[in-house]
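For this view, one protein chain was removed and the others were kept in their places.
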Amino acid sequence: MSKIRKSLSSMSASLVAILAGLIAGFVILLFSNPSSALKGLTTILIGGWNNGMKGVGQVLYYATPIIMTGLAVGFAFKTGMFNIGATGQLMVGGFVSIYVGVTWTFLPGGLHWVVALIMGAAAGMLWGMIVGVFKALLNVHEVITSIMLNYIALYGINYMVKNSHLFDSLKNQTVNVAASAVIPKAGLDRIFYIAKGRLNDPSAVNAGILIAIGLAVLMYIILNKTTFGFELKACGYNRHASRYAGISENRAIITSMAIAGALAGTAGTLMYLAPASGMHIHVEEVLAAQGFTGIAVALLGMSNPLGIIFSGLFIAHITVGGFYLQSLKYMKEIIEVIIGLIIYFSAFSLLVRDLIAKIGKRKTKKDKQSSKEVTA
Amino acid sequence: MDAVYFLVQQMMFFSIPLLIVALGGMFSERSGVVNIALEGIMVAGAFTSILLISLLQSGMSGQILLLIAIAVAIVTGALFSLLHAYAAINLRSDQTISGTALNMIAPASAIYLARMIQPNGVQQVQFTNTFRIEKVPFLGDIPILGRLLFQNAYITTYIGFIIFGIAAFVLYRTRFGLRLRACGEHPQAADSVGINVYKIRYAGVVISGALAGLGGLVYVIPTSTNFNATVSGYGFLALAVLIFGQWKPLRILGAAFFFGLMKTIASAYSGIPFLRDLGIPSDIYKMVPFIATLIALAFTSKRSQAPRASGVPYDKGLR
Partner (left out) sequence: MSDYIIQMINITKVFPGIKANDNITLQLKRGEIHALLGENGAGKSTLMSILFGLYQAEEGQILKDGVPVLVKDPNDANELGIGMVHQHFKLVHNFTVLENIVLGVETTRHGTLHMDEARQKVMTLSEQYGLLIKPDALIEDITVGMQQRVEILKMLYRDNEILIFDEPTAVLTPQEIDELMRIMRSLAAEGKSILFITHKLAEIMAVADRCTVLRKGKYIGTVDVKSSSPQELAEMMVGHKVDFKIDKQPAQPGEPALHVRRLSVEGSHGDKKAVNNVSFDVYKGEIVCIAGIDGNGQSELVYAITGLMPSTGEIKLNQAPIDHQSIQKRIKAGLAHIPEDRHKHGLVLDYDLQQNLSLKRYKTIEMQRHGFIRFDKVRSYAEGLIERFDIRSGQGADTSARSMSGGNQQKAIIAREIDIDPEVLIAVQPTRGLDVGAMLYIHEQLVKVRDEGKAILLISLELDEVFQLADRILVIYEGEIVAELDPKQTTPQELGLYMSGSKRQEEYA
């Protein structure tokens, strides 16, 4: 009973944040161009469905990396860490996977992308672990370490791209990875497409989304069903009590950041090894936005891995909706504003949730008092 | 010798915004509110003020226009930071989350607005730089010093130094400064002697917003001819300056110049013979401040001077 109430109240908090974000977005649309504001809002809400099954496929495609970064942020949250470094871990993972994808062509076809994926995850893991080590052994706050590491990753990767055979100096970006390193489509392109005459116009969806959902389920099991997850969450809630109970908090912090880093690294791999899109690392001085979007995804999903699947899909859904906004003469950046606002409002909604929980508690307390139970 | 003059003049362009923004962050954190939204606030301040310049520059130019832009940047930053203050102080929400939100909202809004306002949906805001001072009268003629500080300069540099002086004075010599520091260290103690912790923290955050907004403008003016909704991580770099400077004005000054020097070298080393000969690429210089901060943190975290209550929401009900 209490568990149902708990999850309901946390869901309602997310819904409040989304609603507030959308209303704010609508107000901006109204100010920009009142006549088509309502149409704009519905376009955002219809999202991928604006373009049939292809649009849905695009939603899945955009959801893939942000589900992964959402997991990276949410998993660390469970151990009490704010992983604002997902973006750096993503870039490091992406870079290594591109390196493997371009260079290790000696690997057989079916194995090449798998190895690239694993190497990318491993690189992200190492990058995340640095944060954990700084926190556990040196007591440096993870947010500060992460911010520094984000920029070190950015400039380091720019340097390495520019000074290696990965560089396509004409386009100022990395060269294409080998075909064998591209993540397979797993038949999804034959489901998510629209017919254009006699030709199929497929979406960019690929096996990455299946990997992301699979990993989310795995994280859910680890967190909720295993002794390891029990330890991680205990550390997140109260590191002193965990230490007292014989749980090694240092180990928990480092492993949790390592796993978070691996998840974000995987986000990078799934992004840069995706087929069709022709994603490349551009040499520019901008941090990958997917890392920060992951914070919104994790917050809306209440750091629950299964919730993160849905919040990731939702954010991708309105992002795709944003592309169709441009036909109404709105700019697609409105979606990023809305996502930012949703994060802002979810900072409130944690409060909303506490409030609901408090009201619930007050009720049970009253029940208790009326049944004349004496508490020591 | 010319190379040194050039380097110092350039260094001012990079160091002064860092100094201003980090001093802003100091006021926020020493009042007890962590402000990682500095980056976003810089973007907001730079956006409105540069937009204003681009709209007014046909009829106006030079220092008057710059001063108006400065006022706009300050007001924008202060107003935008109110969002953070409200979430962090009134709602006691997680300060990192609300800061992150501001960091996302600012550039996205800047691009959105720029594309909606400007013809053809152009996202860059162009402006003509009419603000550089070739040589300050009299002062520019002082041997050595004149060339270092009073030639090829902007009034923003002097404003930066004035802000530094005022900030240090306010923090250590005034009643407001004493109360601000008390709120950042032990808000319950401040409250118990009748200090309104919420008000002081609002003041801290709004000062940080005003200075970060100004810093955004100060950063863009000498280093670019258009504004593209980014201050390229300068807000975060200022945060690093603040930590490296251990939340103290004089050390922040030192850190701002060290980090600024690294940035200068990264962008201008090809123009300076002996640095060019070293052959270290610019990306490495850009990384140095961040690596230096990490190393400094690793060694000083055990005796960090961070305000004790920084990042901890103050709840009157729990006193």
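All chains are identified by letter, namely A and B, in their written order; residue positions are counted from 1 within each chain.
Convention: a contact is a pair of C-beta atoms (placed from the backbone, for glycine too) under 8 Å apart; a residue touches a chain by one contact, two chains touch by 3 or more.
Predicted model, so just to flag it, every value in this text is computed and none were measured.
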{"item": "Of A:Ser35, A:Ser169 or A:Thr227, the one touching the omitted chain in the full complex", "value": "A:Thr227"}
{"item": "Of B:Ala190, B:Ala210 or B:Leu261, the one touching the omitted chain in the full complex", "value": "B:Ala190"}
{"item": "Sole residue of B:Leu7, B:Ala182 or B:Leu253 that reaches the chain not shown, by the stated touch rule", "value": "B:Ala182"}
{"item": "Interface residues of chain B (partner: the chain not displayed)", "value": "173-175, 178-179, 181-182, 185-186, 188-195, 308, 319"}
{"item": "Hidden partner chain, residues of chain A it touches", "value": "1-3, 225-228, 230, 233-234, 237-238, 240-248, 358, 361-362, 364-369, 373-376"}
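Keep in mind that, in the parts below, only the chains that are shown with their structure count from here on.
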{"item": "Separation of chain A from chain B, taking each centre as the mean of its C-alpha atoms, in whole Å", "value": "30"}
{"item": "Residue numbers on chain B that touch chain A, as the complex places them", "value": "36, 83, 87, 91-94, 96-98, 100-105, 107-109, 111-112, 115-116, 121, 230, 232-233, 236-237, 239-240, 243, 281, 283-284, 286-287, 290-291, 293-294, 297-298, 301-302"}
{"item": "Touch list for chain A against partner chain B, complex", "value": "28, 32, 82, 84, 134, 138-140, 143-145, 147-152, 154-156, 158-159, 162-163, 285-287, 292, 295-296, 299, 330-331, 333-334, 336-337, 339-341, 343-344, 346-348, 350-351"}
